[in-house]
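Each remark here refers to the structure printed beneath this line.
Apart from one protein chain that is not included, each protein chain of the complex appears where it belongs.
Per-chain numbering from 1; labels A and B assigned in written order.
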Amino acid sequence: MLIGKVVGTVVSTVKDPKVAALKFQIVQELDERNRLRNRYVVAADTIGAGQGDLVLFATGSSARQTTLTDGRPIDAAIFAVIDSWDVDDELVYQKEGLEAYSRSPAAE
Amino acid sequence: MFLARVIGRVVTTQQLPGMLGEKLLIVQPLDEQRAAAGDTLVACDAADSGLGDIVHVCDGREATLALHDSYVPIDATIVGHVEEFAHDGPAPRISAGDVEAPGAPRAGMPGASGASGASRAPAPRPPRAGRATQAESDAAREASRRRGAASEERDERELLP
Partner (left out) sequence: MKLGRVVGTVVTPVQHPAYDGRRLLAVRPINPDGSDAPGERMFVAVDRAQAGIGDRVLLMAEGSSVRAIVGDERAPIRCAVVGVIDEIEVEGELLFPAGAS
C-alpha cells in the first residue's frame, strides 16, 4: 500500500456500467517523510475521503477485495484515512484535530 | 516477495471495517547489500514485527492470504522475520544481532541462528474486544474467506480475456 494525498476528483459520464456509482479520486503519492512524489493514480474511494486528506491506497487485484469494488474493473482503491504516522520513532504527520499519537517504549 | 526493513508505523481509524486490528508498518525494501532498493511502502504485519526488523514481505493479492480476514484491499504483508541471509557477494550475513534500531524483546523472536527446523508461527493474537464468541469469530472469518475466494473467481471469469 502507499500513502497519498487526495488532490482532486475525476468526473466521467461516458464509462463502463461496471464503474458507475463509484467515486474516483486523484491521489498523489507521498513518501515516508510527507514529501510529494511525482506520481499520481486514480483510485476508487471506498471510505469517503475528502479533498486534502492523506490516505492509504492499494493497487492491483487486491483493490477489488471490497464490497464496493468487487467484480469491477478497478486496480486502485482508497481504504483508510491516515490519523498519523511515525518514522524511526519520530512523528512525521498527524491529522489536524487529533490528539498526539504517543509511542512509549512499553507499548512495543 | 522481497526483503525490507521496518522504519515506521501508520495509524488509521477511519477505514474499512475489515482493517480493524491490523497493524500497518512503513517498510523500506532492501537489496542483497542491505541497502535501500526502491521506494518505501506500507505493509500489513502478520508477524508481530517491530521498528528496525529485517522482514520478508509478500506483495500482491497473496498478501491478503496471510491475514485473519482476507477480504481486505491489502497488497503487501510482512510474512516473516529474516534471521539469516547468506549472500554470494562481499556483504556480510545478516545475523540475529544485526538489527540496527533498538527494540524491546518480543515473544516469538528467533534464538540461535541457522535454525531450519519447524518454524515458530507468530504468537496468536488475543481476541479483539467486541467479539461475542469464538464460534462467531470463526464464522465471520469463514464467510470473509468465501467472499475473498468468490471475488477471485469472479476476477478470473469476468476480467480476464
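FYI, a contact is a pair of C-beta atoms (placed from the backbone, for glycine too) under 8 Å apart; a residue touches a chain by one contact, two chains touch by 3 or more.
Everything quoted here is computed from the prediction, not taken from an experiment.
For the chain that is not shown, the touched chains among those present are B, taking the whole complex. Although one chain is not drawn, the whole complex shows that of B:26, B:42 or B:63 it is B:63 that touches it. On the side of subunit B, touch with the chain left out of the figure occurs at residues 1-3, 29-32, 37-38, 46-48, 56, 58-66, 77, 79-89, 108-110, 113-116, 118-122, 152, 156.
Here, only the chains that are shown with their structure count from here on.
Subunit A and subunit B have centres, each the mean of its CA atoms, that are 19 Å apart. For subunit A in complex with subunit B, the residues that touch the partner chain are 1-3, 31-32, 37, 46-47, 56, 58-66, 69-71, 73, 77, 79-89, 92, 101, 103, 105-106, 108. Residues of subunit B that touch subunit A in their complex: 7-16, 19, 24, 26, 28, 39-44, 50-51, 60-61, 63-64, 70-76, 101, 103-104, 147-148, 151-152, 154-155, 158-159.
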